[in-house]
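Contents: one structure, followed by commentary.
Every protein chain except one is present and positioned as in the full complex.
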Amino acid sequence: MYPAPFRYHAPRSLDEAIRLLAEHGDEAKILAGGHSLLPAMRLRLAQPKVLVDIGRVPDLSGIRLDGGTLVIGAMTTHREIERSSAVKERCPLLAEVAPHIGDVQVRHRGTIGGSLAHADPASDWPAAILALDAGLKVIGPNGERTIPARDFFVDVLTTALAPDEVLAEIRIPRPGRAGAYEKARNRASGFAVVGVAVAAEQQDGKVASIGIGITGAAGRPARAEAAEQVLLGRPASPDTLSEAAAQAAVGLDCTPDLHASAEYRRHLVQILTRRALSRALGV
Amino acid sequence: MRIEGSYRFDAPPERVWAVLQDPAALAACIPGCQTLEPVAEHEFAATLSVGVAAFKGTYNGRVRVAELDPPHRYDLHVEGSGRTGFVKGVGHISLEPDGGSATQVKVVGDAQVGGPVLSVASRLVVPTAKMLMNQFFAAMQRWLRASPM
Partner (left out) sequence: MAVATPTKAFGAAIKRREDPRFITGKGQYTDDVRLLNMATMAILRSPYGHARITRIDVESARRAPGVLAVYTGKDIQSVAPSMPCAWLIPNSDLKTPNYPPLAVDRVRYFGEGVAMVVAENGYQAKDALDLIEVDYEPLPAVVDQEQAVQEGAPQLHDDVPHNLAFTWHIAGGDADAAIRDADVVIRQRFINQRLLPTAIETRGAVADFNQATGDLTIWLTSQNPHIHRLLISLVLGIPEHKIRVIARDVGGGFGSKIPLYAGEVLAIIASRDLGRPVRWSEERSENYVATTHGRDHIQDVELAANRDGRITGLRVKAWASLGAYLSTAAPGVPTWLFGLILSGCYDIPNADCTVYGVFTNKTPTDAYRGAGRPEATYLIERMVDLLAAELKLDPAEVRRKNFIPADKFPYTVANGGLTYDSGNYQGTLDKALELVDYQALRREQEEARRQGRMMGIGFSTYVEVCGLAPSAAAGAMGFQGGLWESATVRVHPTGKVVVLTGTSPHGQGEETAFAQIVADELGVDVNDVEVVHGDTAQIQYGMGTYGSRTAVVGGAAIAVACQKVREKALKIAAHMMEVAPEDVEWADGRFRVKGAPETSKTIADVALHSYLAWSMPQGVTPGLEEGHFYDPSNNVFPFGCHICVVEIDRDTGDVAIKRYVAVDDCGPVINPMLVDGQLHGGIAQGIAQALFEEAVYDENGQLLTGTMMDYAVPKAADLPKFELARTVTPSPHNPLGIKGIGEAGTIAASPAVVNAVVDALSPLGIKHIDMPLKPEKVWRAIEQASR
């Protein structure tokens, strides 16, 4: 397969990467694993004139703790997250989501930052990132800023990242929350027909915090806020969980495609939310 | 492919109508519109550079307005083709007063998308079309707000 001609840059520093992006604007794309971009280029659906490979920029990968925050570098591979003991301990939800992505080879090459910035509406990470209230640290010519996950996903394949910004870190606050991910898998692509991630905390027999992130269902991943509101401050019981699940698709503009109708997706959102809540809250 | 949308404009239907028919507004608000040349009454030749993220393509096509019933409804016919695919569709657009000073614009569109892009990325076509439609009307809303009464 033969992509259209392009120029390839492999900057050795973030500054250089940002400078290249600023210079080439819309014509440049960041290569951060390449498992979505390269197939699109080989099909000639995507024809960026310039590729900026950030694989050699130091300090963009790795998993560390920063006070109470779990910090994952954008160039960390799915596989590294899957196998990280820090992630397993501090954020089991991420460890649960990772093996849903592609296969082992893909997970060894693809990166969390690449996946999030590509914002495929059926990819797995956004559900978890939303549920966990993660912050996305991005760096651009004017310095850095942190975008809350719920503001990051703008539309299909579209994020709040400016063309000259690089996603640097995924910052997970309040690690240690219980989590669960439920997914109806597309048998062809392995992507989510619908995926629901839940992160939750209970205190004194009541739901103290809850995040429900939904991917695959609509043109962009979203939080199921109506469902969260049902549970916040109330005890987790079969009844409250079902009540919440029934609200999970509120406000979602579900997408029909070859694999599922909008109606079925809406139904799956509710079913999978119920199941994910049940596991995360132990009810 | 069927897409639907509903947009609220803070202006009465007559004004919204005028903006929606204004070639300058169209040229400014159609996503990726590079040229929009009138070729006949209510008909334009357009060059669009549209897409999403890295999936961009240049399409040449025509935009035609028909069945005009001002300021209530009209049909917008769009036809275009590029290297990765083609689109042909019609949007039935209706304007309804919403209170005294606002308008609800409803769109019911039916489009045929085809070519290689459909074959390899059909799941992204509907959400992308919706996104482009949303972008168009959001731009129109801004245009209306920015233009003098």
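Worth pointing out:
Order of writing sets the labels: A and B. Residues in every chain begin at 1.
The working rule: a contact is a pair of C-beta atoms (placed from the backbone, for glycine too) under 8 Å apart; a residue touches a chain by one contact, two chains touch by 3 or more.
Note that this is a predicted model, so its numbers are computed, not measured.
Only one of B:Ala45, B:Ala102, B:Leu118 or B:Ala139 touches the chain withheld from this view, namely B:Leu118. Among A:His9, A:Arg44, A:Lys206 or A:Arg234, only A:Arg44 touches the chain that is left out of the view. Residues of subunit B that touch the chain left out of view are 83, 85-86, 112, 114-116, 118-123. In the full complex, the hidden chain is touched by subunit A at residues 1-2, 4-5, 42-44, 184, 186-189, 191, 258-261, 264, 267-268, 271.
One rule holds in what follows: only the chains that are shown with their structure count from here on.
Centroid to centroid, with C-alpha atoms defining each point, subunit A and subunit B lie 31 Å apart. On subunit A, the positions that touch subunit B within their shared complex are 29, 37, 40-41, 43-48, 118-119, 121-122, 155-158, 218-220, 253, 255-259. For subunit B in complex with subunit A, the residues that touch the partner chain are 52-57, 83-84, 116-117, 120-124, 126-128, 130-131, 134.
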